[in-house]
Structures are given as C-alpha cells and as structure tokens.
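Excluded from the complex is one protein chain; the other protein chains are retained at their positions.
Showing subunit A:
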C-alpha cells in the first residue's frame, strides 16, 4: 500500500481547488502577466484531474517565485535560479509526483542557466515554466538576460550592449524534448500547452511571455499574437529538429520587431532520464520514497553487503 495516497487519485477537479484559502489573492501588480500563468496552471491541473497533494511546485526567486504561494499544492520556494535541481531530485525520489518548476527569465536563463542546460540535456520528466517578461521586476526594473539590445534601465543607463538570450534555441541545443512559447494574453493556448507539457514524458520547457506593466512599459503587451502551428504564414514540422531550429530563430527575432509568435516548437519522444536510468539499473523499480514507509522492507546491512572486499 502506498504511503502517498494523493498520488494517482483520479477525481474531477475544479480550478478553484488550487486557490489557497490562506493567501487567495496574489500581490502581483494589476495587469501583470503572472496572473496568466497562474490561471493557465490551475486550468491545466484541473483538466488533468491532479490532486493538489500529488503536485510539487518548485520555484525560484522573484515575482514568478511566488507562484506556489498562490497555487495550492505542495510547494518549495527555493533560491534564485535553483528550482530545477530541487525539482529533479524530488521527481527521481518519488516519480509518482507531478513536478512543476517555475521561475523568471533572470532565474532560469541567467543565474540558473547552468541548471537549465543540464536539466534539459538529461531530459528529466518535469515541466519548467519560465515567466519571461524581459526585465527584472521584483528588484525594480533592471535589464535582464532576455531584455532586447539597447534596453535602457537604471543599471544600463546607456542601453544594453548585449544581445538577448534566445530561450527557445538555447533549450533546443541543450536537449529539451518539449519546447513551447505562449503568452499571458493567450489563456486557452497557455492552458493547452501546460497540459501537454505536464503529460510529456521528458523535460518540457514553456517560455511564457508575461508582460510587466510596471517596469517594462515600453515592451509590447505581447498582443496580437500568432500561433505558428495554426498560421498559414508559418509552415514547419515541430518534430524536425532543423525546422524547429529555424522557426525558433525567426520567432526570437520577430519578438524584438514587434511580432509575437507562439506555439509548440519542438516535440521529441526520446526516453526521459528516468527511463534511461532505469534501463541501466540506476533507479529502483519502486519509488524510493515509499521504501521508508514500508515496514516489511529488509534494509541492506553494510556488514553483509560490502565488507568482504576489505577482509
């Protein structure tokens, strides 16, 4: 019998179940794109019938990091840039959990960039939502890794001399197996993409454009948007790595020219890290976390198992 009976529950869910009574109203600014992520995640969780207690939402630091304050489930609000390593290990320890990691563009593409690359290449079976508002919001409007070249802020008074990060291209090169971009102004698409991302067996990366009405007034509100999978103007096969790569490059360029392109950019069915590691015998068949609650498990003793080679 499982010690974690919330896992695998298959009930009808209402999106309001994920609103914490303890803190029902977020502190985000009026008009903030982060509301769109919260709404889409609640909708996706309800559609998938997920129990709040079989979900672990691991976040970084910043406005985005407060996602799990306003989404009622198990949560781990970690440190700046470190949501992914914590999420990875939790999933390895108890694969029955639905593990979502989330953070901002500074969190994921800047300070946590190394973790992003490696989590993608290892293809852990988790969903990573990056709130991309092209700015540092909570610290009051500094230039971020996705801010466009020339972006002026108090810390870049002459305009940034740096080309921005290309989040989708970076993700593809690193090895993510599901890559999408959506926008806060596009709630239905956002929910559908998050549902797909959670259902995908492998590392799903959702670059979520979230407008910052307070510190990035000059930036587009990410409207109107175009869904590249539906538009006749953009033909590409998102299971082809090279076509996906071209489409991503175009999309990243277009954003800074005023055209908001969104959609599913890449879907790859290669085995997840969990599957690969199980194949070589480096993950137990039963969830490791269950073992500590199993009174019948015979724990191995060093004395019987490893001592002979020292004799």
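Heads up, the rule we're going with is that contacts are C-beta pairs under 8 Å (C-beta built on N, C-alpha and C of every residue); 3 or more make two chains touch, one makes a residue touch a chain; residues count from 1.
To be clear about the criterion, contacts and distances are computed from a predicted model.
S.K.: Looking only at the UniProt record of the hidden chain, which name from "2-oxoglutarate synthase subunit KorA", "Peroxiredoxin family protein", "Carbohydrate ABC transporter permease" or "TusA-related sulfurtransferase" is the right one?
M.R.: "2-oxoglutarate synthase subunit KorA"
S.K.: Which residue, A:40, A:56, A:102 or A:209, contacts the hidden chain when the whole complex is considered?
M.R.: That would be A:56, which touches the missing chain.
S.K.: Spell out, residue by residue, where the missing chain touches subunit A.
M.R.: 3-7, 20-23, 51-54, 56, 58, 61, 66, 68-69, 72-79, 82, 84-90, 92-94, 96-97, 114-115, 117-118, 277, 281-284, 288-289, 291-293, 297, 299-303, 305-307, 310-311
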